[in-house]
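Below is one structure, written out as structure tokens, with a few remarks after it.
All protein chains of the complex are present and in place, except for one that has been dropped.
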Amino acid sequence: MLSFITRRIAVAIPTILILVIFSFILMYSAPGGPFNSERPLPPEVLANIEAKYGLDQPFWRQIVNYVWGVVTQFDFGPSFQYKDRSVNDVIAQGFPVTLTYGFWSFVVAVIVGVSLGVAAAIRHNTWLDYLAVGVSVGAQALPNFVLAPILVLVFTLWLGWLPGGGWAGGQWQYVIMPVIALSTSYMASIARITRSSMLEVMNSNFIRTAQAKGLPMRRVIWRHALKPTMLPVISYLGPAFVGMITGSVVIDIFMSTGGIGQFFVNSAFNRDYAVIMGITILVGVLTITFNLVVDILYAWIDPKIRY
Amino acid sequence: MTLKAKLMATGAAVLIAAGSMASAQNTHPVTGETLAEDQTFIYRVLDEHSSVDPQVVEDVSGSEVVRDLFEGLYNQDEDGALEPGVALSHAASDDGLTYTFTLRQDAMWSNGEPVTAGDFVFAWQRAVDPELASPYAWYMELMSIENGEAIIAGEMPTSALGVSAIDDHTLEVRLTKPLPYFPQMVTHGTTFPVHPPTIAAHGDEWTRPENIVSNGAYVLTEHIPQERTVRVRNEMYWNNDETIIEEVVALVINDENQALTRWKAGELDRTEVPAGQFPALAEEFPGEAISFPRLCSYYYTINVTDTANPALLDPRVREALSLAVDRDIIVNNVLAGGQTAAYTFTPEATAEFEIPDVAKAGMSQADRNARAQELLAEAGFGSGGETLEVDLIYNTSEAHRSVAIAISQMWKQTLGVETELGNQEWQTFLETRGNKDYEIARAGWCGDYNEASTFLDLMDSGSGYNDAGYTNPMVDDLLAEAKTVQDPAGRQAIYTQIEEIIAVDLPIIPIYHYAGSYMMDADVGNWPVNNVEQNWYSRNLYKIAE
Partner (left out) sequence: MAETTSDDVLREMEANPVKGRSLWADARARFFRNKAAVAGLIALIFVTSFALFGGLFAQYERDYINFALIGSNAVNGVPSFETGYYFGTDASGRDLYSRVVQGTGISLMVGLIGALVAVVVGTLYGATAGYIGGRTDGMMMRTVDVLMSIPFMFVLILLLVIFGRSIFMIFVGIGLISWLDMARIARGQTLTLKNKEFVEAAVAVGVKPWTIILRHIVPNLLGIVIVYATLLVPQMILFESFISFLGLGVQEPNTSLGALIKEGAGQMQYGVLWQLLFPLFFFLLTLFAFFFVGDGLRDALDPKDR
């Protein structure tokens, strides 16, 4: 187990490096640059700016400098677009926001999704099952750029219960709508996976045996069925967790939360190379970490798996 | 100098008004309206501002914050005319190359230190410093300050800049050529002073709310990127007694429909009107939908270089395309926010400028369409000829898309022209258009200063913004000539001539002149609708009790 973890971490480092190089190449092959604007800058002004940000150096040199800065000083460079801020500032500002509503979305999605899935499976082929399936398929299919403005219309304009956007340091009123909007489709996926996995487990021999022994249903589910049911759910949760805590452009746009999703998209459109790189690396590291966590959880739950 | 006298007079009036302020607390000193308890102004911005550093800021929303936090030599009043800021007056030398500004004694930084001429010298040297690498260094070039270009190019030290402090309250500026509108130019953020010790102490982080020291009517108290910026009254501001709004909040809301919902819910005092919604909103919220002309033009630029679609090199084709655009539908139905149809480039709102008569403007749309069909047939296209196919690119935006869809259909329905629409994201669009890798492209231009040359200079064959690749030596000569004419009527004659040439050569198809349109809460007083550059200052606003 330990050697497995060390091996995975050893692979992670070149993976990040490849990610950095790959992103650099993609970024630079996109048309335009961070300092293009409607009003082209005079060449001498542009030259000063490029010198300031090191963009006048050869491509490989920029990558080396960048990686060196990150590794030795944990410095992800200055933002080209938000000139009062460094990339570290941008992430320090935006990531806690995203993490907060992402985390709560995760909690909500798992609790509601698993309950809904289990309920549907236990009451297989009843109205509850059909309702759960209908709701989860609908929730998965509804684009959240439709859901988000509907939420604001209903809760802010019509009912007047919640503020229509903003973050205000993460007060609960401001967190509710982003959480609903973000968790809905994940909740739906979790419910669907839980349901079909649970159905499979309930049909398996060991559950039938347990039932045949006359164990009460509740006990069969809690003691025997739930753990194997969770296996496919957990492998979904790893990427889903990363997906949620890295937030959503749509939520950031509609709820004005100021999370990194918004920064990321803006940076891609503005060619703010340093911010793109910073956020990509952040997300990459999170992805690798949680894939690893999932694998470990998997091994812990399913004793058949050996590394 | 008459301007000086006028400025002194305004300054005096301001002082008198300030004196009477203390006694009447809850009514407005001039209008007598009852003021609201809560003097907080909350407005929506589309996007996070680039910076609040006066020398670095390059976007509109950042400049709005900078105008509240800092004060330059002069300000603009509600109509866009000059009024004293830190400078009370100025004198220009006879050759127009040296300006001497007299600064007020009572201007103070928010930490209580006096604002001196040295702070301006420091700020202006900073603006051209290659080390700071301000994207707005070009503005200092535009101001033609002595040695500015050489310093930016790194050939001279910043101390060589033609600006010096004669004493703490006298600032001298030396120019390389006389600029009639130079005093207007110092209302721009790039020229605002900064506090040298603060920058020395905090470096790049000096604009953080906890570090910043500013000299305007407000101080920055909170800045959460992509969410909000809060500025509150600066007690040290020399004219603090007259400031009514206590707190100004800018909220970043990317989606305009979302912003409108929040405005309706009462969370905002001001937001933009989405394209096409103005009439309905004006009916639903009488008096709260406001619209006013802006100093901007919206047009399609046609590539007339040899990389172009050969058909578009024929002026008859361009004329036909221009005639077939029904501007009235665009401004009245598609956008419907108070824009005006454009048949010439320079907007009517421009100071000392009258829109010249061109033949197109006087025709009915039916006549224009008939003429367009004739012209296209003469050029060998349309009925009887081959089908004309053109590419039209625009950058991603709902409004640009609506306009492009409508115009491509006008061309199709009137002329049988097949248009291929290309929606490109901003950077790609700039690159494509800049490389002249297009046939027809959307373009817009807002005046840098309030004079027609800020628009017509784009038609100069040497202009970096001449995306059409248009060259006409006669236009170049006329533009050069206009720079030497002091008398506005003489300039108008030249500008009329240029507009007439453009209307024949048609490197661009003017479509409309912009209007600003806002949903503005009825309790917001004194929004400067007559300031065509929309340089507004929160200290001039107030909230009326409901």
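To keep things simple, chains are lettered A and B as they appear, and every chain counts its residues starting from 1.
Everything that follows uses one rule, which is that a contact is a pair of C-beta atoms (placed from the backbone, for glycine too) under 8 Å apart; a residue touches a chain by one contact, two chains touch by 3 or more.
Everything numeric here is computed off the predicted structure, so don't read it as measured data.
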*Looking beyond the chains shown, say which of B:T261, B:T301, B:S322 or B:S453 touches the absent one.*
B:T261
*For the chain left off this view, which of B:P196, B:G276 or B:P315 is in contact with it?*
B:G276
*Touching residues (missing chain, whole complex) on chain A*: 11-12, 14-15, 18-19, 22-23, 26-27, 29-31, 133, 137-138, 140-143, 145-146, 149-150, 153, 157, 196, 200, 203, 246, 249-250, 264-265, 268-269, 276, 279-280, 283-284, 287-288, 291
*What chain B residues would touch the chain not displayed?*
255, 257, 260-261, 274, 276-277, 279-280, 326, 329, 332-334, 336, 396-398, 401-402, 404-406, 408-410, 412-413, 420-425, 427-428
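Here, only the chains that are shown with their structure count from here on.
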*Mind checking the centre-to-centre distance between chain A and chain B? Centres are C-alpha means, answer in whole Å.*
40
*Partner chain B, residues of chain A touching it in the complex*: 30-33, 35-42, 44-45, 48-49, 51-52, 78, 81-86, 89-90, 93-94, 149, 152-153, 156-157, 160, 163-167, 252-254, 256-259, 262-263, 266, 269-271
*asked:* Looking at the complex, which residues from chain B come into contact with chain A?
replied: 47-48, 50-53, 56, 58, 130-135, 137-138, 141, 149, 152-154, 204-205, 207-208, 223-228, 251-255, 257-258, 261-262, 264-265, 267, 425-428, 430-432, 434, 444, 464-465
